[in-house]
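All protein chains but one are shown in place.
We call the chains A and B, going by the order they appear; numbering starts again at 1 in every chain.
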Amino acid sequence: MKEWNEYPDGWVWLGQILLVGAGIAAVVLLVRLLWRVATPYLAERPALDRPLGIAGGVVAIIGALLPWVTFVLNDGPYPDKATLQFFDSPWALSGFRLHTLIIGVLAIAVVFLPLPRRRVLRALGWGSIGIALVNILFPIIDGGGFGAITSDGESFAFGGIATLIAAVLLVFAAKAGGVLEPIPHWKSAVPTLVAYAVLVVSFVVLLLVVAMLLNSGGQGGVGNPYAGPIFLSLLAFLAGVLGALHAIGLTTWISALSDKHKWFSVIVLLVVALALPFTEAGTDYWMTTAANIGVYAATAIGLNIVVGLAGLLDLGYVAFLGIGAFVAANFSGAAAAAVGIELPFVVAALIAAVVAGIFGAVVGSPTLRVRGDYLAIVTLAFGEIFKKAAQNNIGGLTGGANAIPNVPPVSAFGQPFDQPLTIGSVELPSGVLYYVLIIVLVALVMVVFANLKNARIGRAWIAIREDEDAARAMGIKTGQAKILAFLIGAMLAGLAGAVFAHKTSTVAYDSFQFIESVTLLAAVILGGMGSIPGAVLGAALLLVLPEKLREFADYRLMLFGLALVLIMRFRPQGLVPDRHRRAELANEGAEGVPIEELNVHDDTPGDSKAVTR
Amino acid sequence: MLTRIVRTKAEKGHHVRNQTVKAAVLVAGALLLAACGTNKTESGSGGGNNNQSCDQSKGTLVIGVIAPQSGGLSALGLGIKNSASLAADQANEKCVVPGYKLQVQTEDDQATAQVGAQAATRLSSNANVVGVVGTLNSSVAQSVQPILKGKNIVQVSPANTNPSLTRGAEYGTAPKRQFETYFRVCATDDLQGPFAAKYLVGKAGKKSIAIITDGKTYGEGLAAEFKKQAEKDGAKIVATAKVGEKDTDFSGVIGTISGSKPDAVYYGGEYPQAGPLSKQLKDAGLDIPVMGGDGIYDGKYIELGGKEGDLATSVGAPTDTLETAKAFVSAYKAKAYKDDFSAYGAFSYDATNAIIGALAKTLSGGDWSDAKRADLIKNVQSYSAEGATGEVKFDEYGDSTNKLLTVYKVSGGKWVADETGTFGG
Partner (left out) sequence: MATLLQQLINGLVLGGLIALIALGYTMVYGIIQLINFAHGEVFMVGGFASLATYRYFLPPSWRSDWWLALPLMAIGGAVVAVVLAVVMERFAYRPLRNAPRLAPLITALGVSVILKEVVRLGYPGATAPVPFPRAFVDQQYRFEFFDGTVSIGSTAILMIVVSIIGAIVLQTYISRSRMGRAMRATAQDPDTARLMGVNPNRTIVLTFTIGGALAGLAGVLYGIHITNVDTEVGFLYGIFAFTAAVLGGVGSIKGAVIGGFAIGLIKTLSGQYFPGGTQYDLVWIFVLLIVVLVFRPQGLFGEPERVRA
């Protein structure tokens, strides 16, 4: 081992850091300069969008065909035959090279179509920037250095750089003329059958895309060291394509259709979710992960009532999940359970929900007097008190440091839920029953949430969130409403906790740490506060991303933090913002079009945007 | 505000048709080009195969490692990972498993049960995973055990000391094997704790002892077993206290025990807190020895404030008398890993070797298949070899038969073996 505490190593190290910092700053400044110069130039020349788009498309196609990596990396060959030379096998492109090719072809095609081409080009451009960056950075960092993506003296690989240039051309093409075209509005008054067909097709496509995403790069591990970049690159491609579809108005149309045929969409979505085990993502691993996502999603929806609807910040919410889990574990017949009785799962789950709900009301009671961020610390304190109590085996109910192990799996009709299920000749992976159970639970929780939100109490919560004093003046019993929010939210979390106990088969105090509360809160905010699909999407992202990024084991937590920062930076209103909140929070017009795109451009945040807090 | 590109109707219609056709042809062509074509394969061999002297034609078999790789406990987890890789690399060099290349796949469990369960499921759905080394935390083990058992995958833990993992909740009176797939190479709390008590009360003659724990599974279990034996041997436990899991300022805790004037402290926990605790005890005027389990038997303990005369128990014969242990340490150093092998590195090395050794016996030149898993478990059960921590062998519950323990003492800024023996009941 190198002797590291020797003067003057520090200065060398500091110099290196400063050098790297200066390098990054230089690149950033250069990019900004280019942006500053190019944007006004292009804004005055709308006619440039076509040539730039074609050029970008052509360069992207060339980039796809060029080799991307000069040599075989340490961990084995980079995927998709990245080292093959130009035209060694132009017809057998796969993976990210195929995606780049498709983007290039689409870019050229869209230029000649009567579509909002700048919008489409912009989406494709950002998508290919993502693809290029992932597949440039990874070979560099994986021990290849810059030689890996340029030249190692013998062979050349400029595919990545060409694609990056193509991507920049595409983004610039979108800047020509300065203004983006409006998103075309598609008629949503179509025959019901057509609408049904469109919805079924789009949800099935969604299912297949999800399955493809989950399975991209295989299960990873030593057999497939590049599963991480494959996944990220696919994500960038899909984002680009989705953006393009949004640009031509397709996604807005589909969402309008699904709004119109709400019940049909919900049923199709449920069926599609239940069909996931039959796709390529139907493995033990993804079923287990999906069930975990479900537990967190149900809890996040509960938290959404408290934070999203009633506007009460809660930093210790995981405690309710824990209370539910401990209650269920105690009634499960596990050897270490303090309560000797074994109750059927459904009964135990209901008791768990009730107990968690009572605690929710207790925790909520200071809200009668404590407001805002002060409340946040009270909830944080409660979370810590719960953890301490569980760790010290309070009342002999939590097993203390030994936890409550060997909680038996839920079973119904003699079928334990942790075993594989065979229906006829189809064998489904183990964990599939938990998946189904959790899907049902999430659906149930969603129904509860949706009904509450649109009921009198939901409107009361929203009123409290917007202005508590005004709400009180309007005759809303704010204290009752706030405690009710805590109570119902905690009940949902307790219900999820019951599933958690059986599924994880052990309930230990260290499963309910502060970071889990942060993850839950992040799921709610990431998805969009007050929005039901948002909470599910947020929970899914926050659990799937770390699983897909297992290849970066050491860096997992850091990437999690980085993702939080970036998402809040670029989409503070969340991914699927609640419709009512869109206008108030995100500077968006009622149609969901960002105001920024309506050409009210304001480059100096913090100065003059009128925002209601 | 919104600009539109205005065109005459006729012009637009004309263009549209023309361009649509063009674009359609383009797209179709490109998709055709992409879809069909030759399948020329990539030149160049796979990387990483630095040693081609062994036959590795049958592919790769994977040994999974489940341990924390990020967050606060990663020092221990990284040591476990590196030591397992070391064992696999050595086996590859020596062609221990003919026909196969062995590789270690590490999964982060973030020291929590549910992430551990996901890691175990991920490993268990890979048919090439022959066995799993892990976990670090007993609570994670509880969630991993049933998953691996469901797939008949052998698991050898380098660090779980909770006796109930192998012998059930009634481990003292009515032991019952919990999982036939689960083994461990480390000593359980009910061996280490009493052994330490015998030494501290009997040999060192300390009669009023304070017990401090960190509230975690390892420390609590160890301290409970220590307490039972110490009281049986006639010592008085004058004070018990708990430090916060991440606490670093122990002055308050020390204040609570100092009134009862203990002549020794038994600490149930790990070195990152034990070292500073020992120093702060001394600063507060309590210059009494601190004793702990294998969790504090680490060079870092002394760097962090462990003082002369402090004691620790660890499994096996003293490392400096054991050739295998010295070989492990020098091999680990030669690999120049970024992280130290830490408290459980040697155990992890032994655990990995137990799986590899049993695998070699199971296959004996044959091919790996799911059907071999039962044999592999049997062979781990009957495995016996001299490892870096002494004899590696398992009893009918899956516990290590190596009941040899050594007491180490800090002396001259180093851990020095003081007494070796077995705990006789």
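By our rule, contacts are C-beta pairs under 8 Å (C-beta built on N, C-alpha and C of every residue); 3 or more make two chains touch, one makes a residue touch a chain.
Worth saying up front: this structure is predicted, and the values here are computed from it rather than measured.
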(request) Tell me which residue among B:64, B:134, B:193 or B:215 touches the hidden chain in the full complex. (result) B:215
(message) Out of A:58, A:343, A:380 or A:575, which residue would touch the omitted chain in the full complex?
(response) A:380
(request) Name, in rising order, the residues on subunit B that touch the hidden chain in the full complex. (result) 70, 72, 74-75, 78, 215, 240-244, 246-249, 251-253, 255-256, 258-259, 271-272, 275-276, 279-280, 283-285, 300, 303-305, 339, 342
(message) Using the document's contact rule, name the residues of subunit A that touch the chain not shown here.
(response) 4-5, 7-11, 13-14, 307, 313, 366, 369-374, 376-378, 380-382, 384-385, 388-389, 391-392, 469, 514, 518, 521-522, 525-526, 529, 554-555, 557-558, 560-565, 568-569, 572-573, 585-586, 605-606, 609, 611, 613
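As a working rule, only the chains that are shown with their structure count from here on.
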(message) Quick check: how many Å separate the C-alpha centres of subunit A and subunit B?
(response) 31
(request) Please give the residue numbers of subunit B that touch subunit A in the complex, ascending. (result) 1-5, 12, 15-16, 19-20, 22-23, 26-27, 30-31, 33-48, 60, 62, 69-71, 103-108, 110-114, 117-119, 121-126, 128, 137-139, 142-143, 146, 150, 162, 164, 168-169, 178, 215-217, 219-221, 242, 245, 333, 336
(request) Spell out the part of subunit A that touches subunit B in their complex, as residue ranges. (result) 1, 46, 61, 71-77, 81, 83-84, 88-93, 98, 101-102, 105-106, 108-110, 112-114, 177, 179, 181-182, 219-223, 283-285, 288-289, 292, 335-336, 391-392, 400-403, 405-406, 418-419, 429-431, 500, 503-508, 510-511, 513, 547, 550, 553-558, 598-599
